[in-house]
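Here it is, the structure in full.
One protein chain omitted, others in place.
We call the chains A and B, going by the order they appear; numbering starts again at 1 in every chain.
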Amino acid sequence: MTSTVEDRRAETRGTAAAIGRRARARSAYPYWFYLPAAIVYGVLFIVPTFASFYFSLTRWTIFDYKFIGLDNFIQFFQEPALVKGFTNTIIYAVVTSGLKVVLGLLLAVLLTSRIVARGYLRSVVFFPVLVSTIGVGITFTVLMNPQHGLINRWLAVVGVDGPAWLTDPSYALLSVALVAVWKGVGLATIIYIAGIVSIPQDYFEAARVDGASSFQSFRHIVLPLARPATVTVVILSLIGGLRSFDLVWSMTRGGPGFTSDVIASVIYKQYQAGFYGLSTAGNVVLFLVVTAIVVPLFWFLSRREVEQ
Amino acid sequence: MKRRRSYGLSAVAILVSAVVFVVPFAFIAITAVMDTRQSAELQFSWPRHFHIVDNFVEVVTTRDYMLIIAFINSTILTVCSVTAMVVLAAMVAFVLQRRQSRWTGVVNFLVLSGLIIPPAVVPTIWVLQGLGLFRTMVGLILVEIAFGLSFSILLFRAFIATIPRELDEAAIIDGAGPLRLFFRVIFPLLRSVAITVVVVQSVVVFNDFTNPLYFLPGEQNATVQLTLYNFQSQYGTQYNLLFMNILLITIPPLVMFLFFNRQIVAGMTAGAIKG
Partner (left out) sequence: MHRRAALAVAAAGLLALGACSAGDLGSSDDGTTVSFLVDNEPSTVKNSEALAKAFNAKNPGIKVKVETRPQGGEGDNIVKTRLATGDMANVFAYNSGSLFQALKPEQNLVALDDQAYQSTIDQVFKTTVTSGGKVYGAPYGAAVGGGILYNKAVYSRLGLQVPKTWAEFMANNAKLKAAGVAPVVQTYQDTWTSQVIVLGDFHNVAAAQPDFADKFTKNQAKFATTPAALRSFQRLQEIHDAGYQNSDFASLKLEQGLKMLAEGGGAHFPILTFALATLAANNPDQVKDVGFFALPGDDADKFGLTVWEPGAFYIPKSTTGAKLDAAKKFVAFAVSKEGCDTIIKTTTPGGPFVIKGCTLPDNVPPAVKDMQPYFDSGANSPALEFLSPVKGPALEQITVEVGSGIRKAADGAALYDQDVKKQAQQLGLPGWS
C-alpha cells in the first residue's frame, strides 16, 4: 500500500511543474468558497458588533444615546470588583482549561483502549455536556451544600471535614471551576477521540512490533499526531474559560458578595442593570484582553503545526 | 495475537464514572418524580410519593402544551442551522487551510473573534428588522449559523491539516474541479470531525435560550430552554417540575448522541483500515 503512494508522489512531482502554472490560473481552492459563510457571518455578526463598538462610546439606554467618548471605559476600570474580577478570570480560565486538556486527553486514551463497556462510558462522560447549565448549576449547588449535600456527607464517612464549597469566599470560585470541568470535559474528550481515531492503526502496530510499551506509544505516537485536537481543545477551553460565566452565574451569582465574580459576570450585571453603554465597553475590554492572550498562543501553536 | 481486554481498568473506570457522572444525574431524576413540597427541600432523599405521571403530564400541558411546540421549534431550528453550518464551515476551513495567502491572517482573526465577542443583541435585531427577518424562524436560523461558524471552522481547519495534500493533487490531476474535489474527495474523509461538529453544535443550538428569547419572541415560537422559565421564578421555584422539564429536554440530545456514538465507533474501525 505504501509503495503505491510513493509512486504517485513521484509521478505528481514530475507533472507538478506543468500543472503549477495552470493551477495558479484556476485554483482548486477558490475564494468564492468563502462567500456564503462570509455573507451570513458578516451581516449577522460583524456588522452588529461594529455597531455595538460604537455604542461603547456612548451612554446608551436603548432608547437614546449620548456620546461620551471614553468615559465608559474609565468608569469600567474604576469598578471596585474589577481587580478581583481579573484575577478570578485568569484563575478560572487556567484551572478549567488546564484540567479539561489533561483530563480530556487521558479520558480519550482510556475510552479508545481495550476496556469493557466503552459505549456506556463514552455516553456517561459526554452526558453532562448535554444537560442545560441551569440544571447542572442547581444540582451541584444542592450536592455541595455544606451541611446536607452529598459530597460533604460522603467525605464525612471517610473522616474528612468538607469545606463550605460555594459559600466560603476562598473556595467559591474553585468549586465552580470544578463543576465547569465536570460539565465540559466530555466535549474535550470527544474532540480528542476524533483526533486519536484518525491516527492510522499501522503506527500502533509498528510500535508494538518494535516492542514499545503503551506509555512510549502514547508519548511518541498519540501525543504528536493528536496535535490538531490538542490545539483546538486548548484554544477553545481557554477562550471559554476567559469569557464564559453561565456556571458562575447559575451557582453563585458572583457571590458570596463579590468574591467569585469574573469579568464576564461583572459585565453581565452591568447589562442587567441597564447600563448598556458601560457593559458594551466592558465587552470591548474583555475582547482585547482575550485576544491579547489567545492570538499569540494560537499563532505559536499553529506555527509548530506547519513545521511538522 | 489477540489483545487482552483490561478488566481491572474497566472496573475502576465504571465505578469512578458511576460516582462522578451518574450520581448528579440520579439527583435530577429523583427530584423530577417528587411532589412539590418535598422537592422544595432540595435534599438528596428518596421520594416519599412518586408522581412520575403527574409531573410528566403537568410539565407537558403547561401553558397550552408549550413543551411540545417548543420541541418542534427546537428541532427545526437545530437541524436546519447545524446542516448549513457544517457545510459552510467546512468549505471555509478547506480553503483557509489549503490556500495560504495574505487573507489567511485576517480570516483567522475574524474567526477567533467570533468565539470571543459575545453577540450584540440590539444591533442584531435592527439588522434583522432591516432585512425583514426579525421574529421569523429563518432569521433565527441564520443567526444561529452566524454564531456557530467560528467554532465549526476552527475544528474543521485543524483536521483538514491531517489530510495529505497528495490526495488533492491526485484528484486535480484526474481533472476534478473545486466542487468535486471538496465534496467527493475531502468531505468524506472528514467524517469523524464532521460528526463531532454536528453533535456539539446540535447540543449548543438545542440548548440555546438567549437567542430565541430575543430574536424569536412569542409563545408560539418557544424553544425548549424557554420552557424552563415556566417553573422558575423569584418567589417560588417548583423544583420537581423544573427537573422533570430538564429531564425531558435532555432526552433528545442524549438519543442523538447515542446514535452518533455508533458512527464515531464506525469511524474508528475505518481508521484502522486506513493507510
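One rule holds in what follows: a residue touches a chain if its C-beta (ideal position, glycine included) is under 8 Å from a C-beta of that chain, and two chains touch if they have at least 3 such contacts.
Note that the structure is predicted; figures quoted are calculated from it, not measured.
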Remark   = Touching the hidden chain, out of B:79, B:131 or B:189, is B:79
Query = Which residue among A:167, A:201, A:217 or A:291 touches the omitted chain?
reply = A:167
Task = Just name the one of B:9, B:110 or B:213 that touches the chain not displayed here.
result = B:213
Residues of chain B (touch criterion as defined above) contacting the omitted chain = 36-37, 40-42, 63, 69, 72-73, 76-77, 79-80, 83, 121-122, 125-126, 129, 134-138, 141, 213-214, 216-221, 229-230, 232-238
Note = The missing chain sits against chain A at residues 59, 61-64, 66, 75, 80, 141, 145-147, 164, 166-167, 169, 253-259, 269-275, 278
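Here is the rule we use: only the chains that are shown with their structure count from here on.
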Key: Chain centre separation in whole Å, for chain B relative to chain A (CA means)   = 15
Inquiry  = Residue numbers of chain B touching chain A in their complex, please.
reply    = 3-7, 9-10, 13-14, 17, 20-25, 27-28, 42-44, 88-89, 91-92, 94-95, 98-99, 103, 107-110, 112-120, 122-124, 126-128, 131, 142-143, 145-147, 149, 151, 153-155, 158-159, 161-162, 166, 168-170, 172-173, 176-178, 181-182, 192-193, 195-196, 199-200, 203, 207, 225, 228, 232, 239, 242-243, 246, 249-250, 253-254, 257-258, 261, 264-265, 267-268, 271-275
Ask   = For chain A, which residues are in contact with chain B within the complex?
value = 1, 5, 8-9, 12, 15-16, 19, 23, 27-31, 33-34, 36-38, 40-41, 43-49, 51-52, 55, 62, 110, 112-117, 119-136, 138-140, 142-143, 145, 148-150, 182, 187, 190-191, 193-195, 197-202, 225, 228-229, 231-232, 235-236, 239, 242-243, 276, 280, 283, 286-287, 290-291, 294-295, 298, 305
